[in-house]
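With one protein chain held back, the other chains of the complex are shown just where they sit.
Coming up: chain A.
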């Protein structure tokens, strides 16, 4: 469940919520729960509506209700504070209304699952063609994201103006639902005849501005963070992009489609793998049988996995090249605080310092330093888990630039050490 741990580890209380908590616990009269507060709000609304109805009915002699002049039954949300902008450098008359919304929005490329995803940085001439009205006055870098068959998924670009304001621009075929996570409906403004949806939200440091629109079947989304100048820049860019017209996205094709593999292998095929097969151990602890092997390769990952099982016990073995992201987890065996689980009582969420959490969860040892004792420090038993009660361990070992990740339940540390040691001559 490492991926689950990593995911939850990345969730934390932000400053806004922390202040809300502190305000809640330090203002003693507010000892009613949010649920009660919600009920109270609803009851208050009902009472106001009831009193209002009764009052209006009394004021109208014939029992008819006429709305006041210039009021068409439209209710403006209280948290909608239109902020009107006239971008200076477009010399245009359009205005974009940014609706204030509560909290963060959902759009993030991290959640997008692009089948067989790969990407290419686009050359400057292509960037100029994509953003003809922008490139003369700003610097632009753009990345094209493709699906595994070479179809363009979207183009993500970073635009920087002379004042250093950075705006992210994403374009793709169809509509980009930038506001799908926004609780308040943003206002739509007209820019050169194109409806533009825009909104912003605040945190302690900045305002975060967003705008989206569709131009001849091409969806655009822009976001920038900062003060009013960021909003002005974003507004100006919307005008430039619309004036520049929609590009022909079909013309964006990859120069090459990288090798993509996601193959199920037999154990023999795994051991024959040119890159990593030599790092699959020959001698496996008694009782464990080969279950599966997968060879993954794409722009981000390149690894070989093999799993052996023995009932509910397992040995999972992954071989890959050492990546830059892995390097901070390499530890000397002298730094026991980085890996020795006996130093950290369960629950680890409480006992392991936050700054050591990643390395303690998955330390990387150099094979030259690996000893039986080090392997023992990674082994622990959980006797009451509704599961088999053997040793569990997880760590990685570095053989030159080859990384072997082991995740094991039910094999004894001595066997695991011998398996790892048997690969030492492979380098």
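Convention: a contact is a pair of C-beta atoms (placed from the backbone, for glycine too) under 8 Å apart; a residue touches a chain by one contact, two chains touch by 3 or more; residues count from 1.
Simple rule for what comes next: contacts and distances are computed from a predicted model.
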Can you tell which of "Vitamin B12 import ATP-binding protein BtuD", "RNA polymerase sigma factor", "Methionine synthase" or "NADH-quinone oxidoreductase subunit E" UniProt lists for the chain that's not drawn?
"RNA polymerase sigma factor"
Where A:305, A:329 or A:378 are the choices, the one touching the absent chain is A:305
Even though one chain is not shown, chain A touches it at residues 1-8, 10-13, 17-18, 20-22, 24-26, 28, 30-31, 33-35, 38, 103-104, 106, 108-111, 113, 180-181, 183, 292, 300, 305, 307, 316-318, 346-350, 382, 384-387, 394, 405, 407
